[in-house]
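Dumping the structure here so I can ask a few things about it.
Removed: one protein chain of the complex. Kept in place: all other protein chains.
== chain A ==
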Amino acid sequence: MVKYFCNNTDIRSTWDYVVSAFWQRYPNPFSTHVLTEDVVYREVTSNNRLLSRRLLTKTNRLPRWADRFFPSGISRCVYIIEDSIVNPVDRKLTTYTWNLNHTTLMSVEERCVFQDSTDEPDTTLLKREAWISSGIFGFSRPIQEFGLSRYKSNQVKAMKGLEYALSNLRGDTAPWLLSDTVKDASGKAKEAAKNLASAAAPPKTQQFI
């Protein structure tokens, strides 16, 4: 049984800015749960589309009742793949994101399409869809509900992070680059989160479900 979620959002920036900001949104003050972000594949196709794959690692923040599914020693990190296609002719960015591990507990897949708004000038329409499912017998429903609720709260953070990157991009004289001071501030917030984590962590073996 899969929970499906769909919504549309207007972003008050041109598509060009949105797509540029898309690559520059980490780190930001709302993404302390995103630990790493790496491009692991990139290609410009013969019809001039940009294909990219990013690997992200995120913390796995769970409510206490989910601890029973996480015996000590299991990795708290979630590995996420984000594949994307930028079509500069049709002015369309399509992304597909899903988690690589912890999939038995929960699988979250998301598809986003960013395009020029047909209603508003200088506005980008984001259509977002998600498919959330759990394979844990007897608990799939509460896990899916939790997953959906966490997904929604993560999307609020994601939008704040994107808006943050956008507002800095628009204000900058070198529009393709976020200013370093801005990134430093975000970096400090994340450092604090990491330090808190290392202080709390006893040594454990790394395992994956």
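Rule of thumb we're sticking to: contacts are C-beta pairs under 8 Å (C-beta built on N, C-alpha and C of every residue); 3 or more make two chains touch, one makes a residue touch a chain; residues count from 1.
FYI, contacts and distances are computed from a predicted model.
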item: Undepicted complex member, UniProt protein name, chosen from "UTP4 small subunit processome component", "TP53 regulated inhibitor of apoptosis 1", "Cis-aconitate decarboxylase" or "Protein VACUOLELESS1"; value: "TP53 regulated inhibitor of apoptosis 1"
item: Sole contact to the chain not displayed, among A:Phe5, A:Tyr26 or A:Phe139; value: A:Tyr26
item: Residues belonging to chain A that touch the chain removed from view; value: 16, 19-20, 23-24, 26-27, 35-42, 44, 48, 50-51, 53, 55, 57, 59-64, 73, 75-77, 79, 81, 83, 85-86, 88-89, 94, 96, 98, 100-101, 109, 111, 113, 127, 129, 131, 175-177, 187, 190, 194, 196-198, 200-206, 208
